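First comes the structure, then the notes that go with it.
Note that one protein chain of the assembly has been removed; the remaining protein chains are unaltered in position.
== chain A ==
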Amino acid sequence: MPASSDLVPDLLLQGCTKRFVAPGRELVTAVDDLSLEVAAGTFVSIIGSNGAGKSTTLAMVAGNLLADEGHVTVRGRDVTTLPSWRRIALVSRVRQNPQDNMVSNLTIEENFALALAGRRGRFPLRRTSPGKVRAAAQELLEPLGMGLENRLGAVSGSLSGGQRQAIAVAMACLGSPAVMLLDEHVAALDPNSAARVNAATERLVRERKITTLMVTHDMKHALDHADRLLMMHQGRIVVDVSGEQLTGITPRDLQQRFAALSGGSLSDASLLAESSPA
């Protein structure tokens, strides 16, 4: 699964560790000496129980958290100690809560203007020409098929969670970053919206060949759509399968592995999900 050695991997984590001081003053290791190499254009799904270190890993790549030890390299550039706002030309992140992905009292167009300015790394004392912003927004919103390209003047706080998450993914695609991080970005949505946002997401990142790390709890989606699947447990990667290996695995295998690791049995929800039609 590692990239062919003549190419620079889009994402390289080397011995990354992140510890937190829990309220009881004890040290908790959220991510433990994690190393990972992701080849350009790969769609990676990450699954794991709560507290497995998935979000912490993404946060270290995005720069919202800085690694205590180890190195984060994106497309050959060491970004380990860069603050998040300086990484956005390389890394973009979509969060679980729709309110965290767009500025809710600005319009869709203004949000795109901000995102464009951010990618350029300059926020000048003038307005980016509306034509340019609209063109960029329309190009990304049209393929979503939600009609959002005609509602650029809508204040984003008035949109539904699904619409906002879809726009957030579109905004994150601006300027084709090296790595896109999706942190359970459909978890707060109802199943219909989730499916639509998932489909839109995949179309956008596949078209642009953006390397993507997606944290999800939907094992079936992870198996069906990802090029590579990671399972995390207690801050480490315990399963790493890709390519043809993926086709031989059923959601049940994963569930069992998962249950064995977390010392529990299969949840009713996952058993139900498994028996539902594909």
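The rule we apply is simple: a residue touches a chain if its C-beta (ideal position, glycine included) is under 8 Å from a C-beta of that chain, and two chains touch if they have at least 3 such contacts; residues count from 1.
Convention: contacts and distances are computed from a predicted model.
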Tell me the UniProt name of the left-out chain, picking from "ABC transporter permease", "Acetyl-CoA C-acetyltransferase", "Cytochrome c oxidase subunit 2" or "Ferredoxin".
"ABC transporter permease"
Touch criterion as defined above, residue of A:Ala40, A:Leu114 or A:Ala199 at the omitted chain:
A:Leu114
From A:Ser35, A:Gln99, A:Asn150 or A:Ser176, the answer for touching the chain not displayed is A:Gln99
Where the missing chain touches chain A, by residue:
62, 64, 83-86, 88-89, 92-93, 95, 99-106, 110-111, 113-115, 117-119, 121-128, 155, 157, 171
